[in-house]
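In this view, the complex is presented without one of its protein chains, the others remaining in place.
So, subunit A:
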């Protein structure tokens, strides 16, 4: 079931929570709403569910207007951040709740409900916990029961609010993979809220990046990472190294450091070049198109590559630069804290004044 949002607006008092949000979510997609806290992503999710009402705008499910429809009638599955399991009911009773409260004429008979609950418990691989109470479960188990409860009504739309936020890293990874499989198997449309970029990029077909009540960018994960539209998305998704300078012709300069752009520009202006860690190499000597002296500040050996934190020498950056090198390179070079080196950009993203999308630069 597709979801269409048309010009959704929502304010809490003077605070503008959602500012003219329009969004199209295709049937069967798994979409992540990603943004810092206060960006309005949870409010948007709650409006889709009907737990909150928009001040203005329309919501359509499969082309049908559901704006005026009560939560109860929207028939969506909703998974809460803190699970919201009914604490006085057993796991089985929790899962059966949606079926139990159906009006008598559409309610399945008791045996049928029991069978459905059994199936769902099997699906979340927790059949042995049917008689337990929520307070006797671990966080990961609670979350799976919450999912089973939401899926008991066979919703065509599943909404998840920070579904893995309260879990530790390992359980999180497991559950993420499990949700992805479940989604592919059952073909519902899912929207989940997260502030974890890794989670959003790994899990989603489409990522919606939000900030301050607006949508910054909607794209597939790879595209989003490779071609961010704005400084915000750049900053928010992964680390970025920023070089701030004054551009004159081809030369972008700040202090002792400079970068020579591949092509000539008109006039002098203040611009920024954003560089992803993997788009920069480190060398002991500067090259013809860049002179970016850095000093090794910290070395992190854990992971697939060695991550170096670097402090600019003779120029300034708001944040330390971060560049990854392979373990082989690291072993050959053997850098230590305080060693000097030079950054060599291969690809960069040039932001001019204003909020225009960046221009991608290629050297080499």
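General remarks:
Here is the rule we use: a residue touches a chain if its C-beta (ideal position, glycine included) is under 8 Å from a C-beta of that chain, and two chains touch if they have at least 3 such contacts; residues count from 1.
Going forward, contacts and distances are computed from a predicted model.
The chain absent from the displayed complex carries the UniProt protein name "Sulfate transport system permease protein CysW", chosen from "Fumarate hydratase subunit beta", "Sugar ABC transporter substrate-binding protein", "DNA processing protein" or "Sulfate transport system permease protein CysW".
Residue A:71 is the one among A:71, A:166 or A:212 that touches the chain missing from this view. Residue A:136 is the one among A:7, A:22, A:53 or A:136 that touches the chain missing from this view. Taking the whole complex into account, subunit A touches the unshown chain at residues 49, 51, 71-72, 75-78, 80, 82, 84-88, 97-98, 101-102, 128-129, 131-133, 135-136, 149-150, 152-153.
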